[in-house]
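Apart from one protein chain that is not included, each protein chain of the complex appears where it belongs.
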Amino acid sequence: MASKTQVGFVGLGNMGNPMAKNLLKHGYPVIATDVFPESCKEIQEMGAQIVDNPAEVADKADRIITMLPSSPNVVDVYTGPNGILKKVKKGSLLIDSSTIDPAVSKEMAAAAEKMGAVFMDAPVSGGVGAASSGKLTFMVGGAEEEFTAAKELLSCMGANVVYCGQVGTGQAAKICNNMLLAIGMIGTSETMNLGIRLGLDPKLLAKILNMSSGRCWSSDTYNPVPGVMEGVPSGNNYQGGFGTQLMAKDLGLAQNTATNTKTPVPLGSLAHQIYRMMCARGYASKDFSSVFQFLREEEGQ
Amino acid sequence: MASKTQVGFVGLGNMGNPMAKNLLKHGYPVIATDVFPESCKEIQEMGAQIVDNPAEVADKADRIITMLPSSPNVVDVYTGPNGILKKVKKGSLLIDSSTIDPAVSKEMAAAAEKMGAVFMDAPVSGGVGAASSGKLTFMVGGAEEEFTAAKELLSCMGANVVYCGQVGTGQAAKICNNMLLAIGMIGTSETMNLGIRLGLDPKLLAKILNMSSGRCWSSDTYNPVPGVMEGVPSGNNYQGGFGTQLMAKDLGLAQNTATNTKTPVPLGSLAHQIYRMMCARGYASKDFSSVFQFLREEEGQ
Amino acid sequence: MASKTQVGFVGLGNMGNPMAKNLLKHGYPVIATDVFPESCKEIQEMGAQIVDNPAEVADKADRIITMLPSSPNVVDVYTGPNGILKKVKKGSLLIDSSTIDPAVSKEMAAAAEKMGAVFMDAPVSGGVGAASSGKLTFMVGGAEEEFTAAKELLSCMGANVVYCGQVGTGQAAKICNNMLLAIGMIGTSETMNLGIRLGLDPKLLAKILNMSSGRCWSSDTYNPVPGVMEGVPSGNNYQGGFGTQLMAKDLGLAQNTATNTKTPVPLGSLAHQIYRMMCARGYASKDFSSVFQFLREEEGQ
Partner (left out) sequence: MASKTQVGFVGLGNMGNPMAKNLLKHGYPVIATDVFPESCKEIQEMGAQIVDNPAEVADKADRIITMLPSSPNVVDVYTGPNGILKKVKKGSLLIDSSTIDPAVSKEMAAAAEKMGAVFMDAPVSGGVGAASSGKLTFMVGGAEEEFTAAKELLSCMGANVVYCGQVGTGQAAKICNNMLLAIGMIGTSETMNLGIRLGLDPKLLAKILNMSSGRCWSSDTYNPVPGVMEGVPSGNNYQGGFGTQLMAKDLGLAQNTATNTKTPVPLGSLAHQIYRMMCARGYASKDFSSVFQFLREEEGQ
């Protein structure tokens, strides 16, 4: 264990923090930074070395993981004035686990290549809980010959590490999955609401759907109707889980990539709009399964 | 077996014909009718008695199954001048397996009740193949105390017979399932198309979705992309399966019930419109998974 | 004036009441009825004769106007146990100004024809204000040779009386107009909201749209953004005007006729769903231009 070399980590938010901890737990010395100094305290106490900016991380570690909120943050962390690429060492492996536009991943990869480094995109599925327990799924895009090295690190933080193809395909897989997830969730919510209005018992309807061709993850694993399943946000007033605002962000990425590649995504696009309307009407921080509540008649109507 | 009493059957189309055969195979004497005399030949040769109209069926059998294309046909077969209710015997059990508006099922049940008969709605899922092999799923609505009697007959034709609640809930369950199915199929098609455009291998993308929260019946059992799965219509130029026109009809029913109950179904409604546009553009008789082809860029563009 | 013969009137709600008053003002003796006796008081005081039910109206008048909330009411008023057709005289002219499904208008016309009477559909555009001032527009469907007789009466209540074609086309024209109106209103609201977010002054944006190809009635006559125009509901907290619930009803009719005729109406269908969602979220009785408010970010978000 002692011989493990340092791993850099940039971005210690809700997701990055537990991910970095898991690297520490697996015996990797971690050198980290974040724009908010307080975010660094917890892992500093666990033994991580904290530095001022991404360039300094790159100066000291040749394997770096980044976990950031959106495309502009990624661009800044890699190519900004104190960015990783200012001091990156030749042969470094740079793994970005942010969920961003695949076109930006490709740009970062090209910029890294000019400096002799390798960039891979490795967005995750699974939330804060999965990050804490090391059960994330990583979808990895980049040069296939680097996948083994990436998998060694990512396996400390995730249960599944899937190779998807060239740079950007990790993002593509993530975005595609979440678009279909949103469609399935809204569709399940509409369907359950309609069935209830037509006199069906919600648990029975869920059972029928789940043994038939209407079955999907949102109907059989994460049902949006309170009382149908236990241990899901619909049973807890839509707290916890995956926020509507985050889903709207991912659907915005799906929309942008679809627009840029001239691909028609009619349901994906409408799903985006519905989550956008929900954000405007006070649902931003509720779990995305609260679309059932949004579509349902308000009491007193 | 000799002691089994006659069962009436009205409607010997693509679905009704194999269903009636299965009743014969299970030893039930069948007395049947259809507006097209030729449709009766096959089961006549197998020993069924053919009569002129539904009223005559009702005159001779006190358990009757109907399998018709749409609401107006059902209204006519039950309440028309030569309809079942003209000669129905008190205590008769009338089971309608057509897929129609649940409001019409309720009207028929009320009309039957006035004559001292019991009406149940029992639409099916599964196509001609399942009808032939006796593997249909029946979703049954009506008085619970009659369910056992209905199940005895329906079990000859189906592998699953599910009690859904009061009259009309069988239709409601069918309609709800197919609405969510359509949403899942279009969603899967959009997602697979977008992923392919972004450089993902279709088989790999399907595998990732199926192990993630995007998973649904259309992605893991009936994938719409040619080459991803075997034994599904997408592998056979979208022939066979469940026609786009039939899906559009079911979505029209879903739309009508949603409008009548003032339930918002934004994705279900858009799915309806997309299948309607496909019908207008030459896809009416192709399997409903051909929406993948419809959304995809034509060659030469 | 004294020689004018009686005109029957069934349905004295918000619209029917001022319409019947205008007939009285033009010197027509009116014989009327309504399911709510209180609704009859006002015109009774103005000299109208009140009777118990539609059949009695038909017993005493051979020209009758009906103004009712929805299709089932129309069916009941014409063909119910105390309906007009129970006592209608041969040669009577029956004019229905309700907004209903054109298929129901056709059924009523066929039923009237069997009794030797003539039925025309003549739905209106314009609200309570136009009804009071006699400025409604009537869209009339039915036998062309009866149009002159119908126009004589309708002109007392409206400024425009337009002949549309065979029975049901009056409804068709009304439904088509309101579907396009809803699309234009939501489109204008989205556009104005987007423009404001992009830094445009709302009055200036409205001016640019109105001199360009984006121009529509909702942008130049009934702008949904508070402060852009005077004398419209957007300037009065969306009170008055044409309620969201009523628009949702008309869009439901449009949806039903589109479904029945297998016509794709993707934007009309989504407009219906949006107004349906608004009804579920507390906007039912606000003017339909409040969709601007619904789409806009809530304060404090």
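By letter and in written order, the chains are A, B and C; residue numbering begins at 1 in each of them.
Just so it is clear, a contact is a pair of C-beta atoms (placed from the backbone, for glycine too) under 8 Å apart; a residue touches a chain by one contact, two chains touch by 3 or more.
What you see is a predicted model, and the numbers here were worked out from it, not measured in a lab.
The hidden chain makes contact, of the residues C:98, C:178, C:223 or C:293, with C:178. Residue C:197 is the one among C:41, C:135 or C:197 that touches the chain not shown. Remark: the omitted chain is touched by one listed residue; of A:92, A:255 or A:289 this is A:255.
Not every partner is drawn; the one left out touches subunit A at residues 248, 252, 255-256, 259-260, 262-266, 269-270, 272-274, 276-277, 279-280.
Not every partner is drawn; the one left out touches subunit C at residues 102, 125, 137, 139, 160, 162, 164-166, 168-169, 172-173, 175-181, 183-184, 186-188, 190-195, 197-201, 204-205, 208-209, 211-219, 221-222, 254, 257-258, 261-268, 270-271, 274, 295, 297.
Think of the hidden chain as still there; on subunit B it touches residues 270, 277, 279-282, 284, 294-298, 301.
Basically, only the chains that are shown with their structure count from here on.
Note: centroid distance subunit A to subunit C, computed from Cα atoms, is 50 Å.
Once the centre of each chain is set as its mean CA position, subunit A and subunit B turn out to be 40 Å apart.
Residues of subunit B in contact with at least two other chains: 262-266, 270, 274.
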